[in-house]
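The next block holds one structure in the form of structure tokens; read it before the comments.
Just one protein chain is left out here, and the rest sit where they should.
Showing chain A:
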Amino acid sequence: MRRQSALAAAVTIFCSGCGQADGAALAARVEIRGDAIPTSLTGEAGRVADGQAEFVSREGGHCVLCHRIEGLQAEFQGNVGPDLTGVGARLTEGQIRLRIVDAQRIWPDTVMPSYYRTGGLRQVGREYEGQPALTARQIEDLVAYLSSQGN
């Protein structure tokens, strides 16, 4: 709570309008407040079950490449990133959303991909050009799933 109010003081920035030139352009206009994106990218709540599937599947988010969640049915969960067991109790929905949308905004050197980014990238595979790694809807499903962890 204390953190919430401190963050409210942080300046709100409208991103992606900032243009491709700053190298951080996202797939759509997104409002970032402090270290969070408070509102849903689709305007709707995501679905927990679909989010869980996204988290595991190779064609989807494939987050288990780097993260594990205790009790999740998936063989070989990675440990390049932190364990996300109970992450919903540690982070708000908005914080989780920004971490998926653009983790590199928070940790510039991180290996965690910025899943909603389309600008300032090089040598992007032809079939992926101009598209973010995940759609707004996929991200909202992941936000719903992760927020349900630990709550």
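Following the convention adopted for this analysis, contacts are C-beta pairs under 8 Å (C-beta built on N, C-alpha and C of every residue); 3 or more make two chains touch, one makes a residue touch a chain; residues count from 1.
Following the convention adopted for this analysis, contacts and distances are computed from a predicted model.
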{"item": "Among \"Protein glxC\", \"SoxAX cytochrome complex subunit A\", \"Multiple sugar transport system permease protein\" or \"Carbamoyltransferase\", UniProt-listed name of the chain not shown", "value": "\"SoxAX cytochrome complex subunit A\""}
{"item": "Chain A residues that touch the omitted chain in the full complex", "value": "3, 6-7, 9-11, 13, 17-19, 22-24, 32, 34-35, 64-66, 75-80, 104-106, 108-109, 111, 113-114, 117, 120-126, 128, 131, 133"}
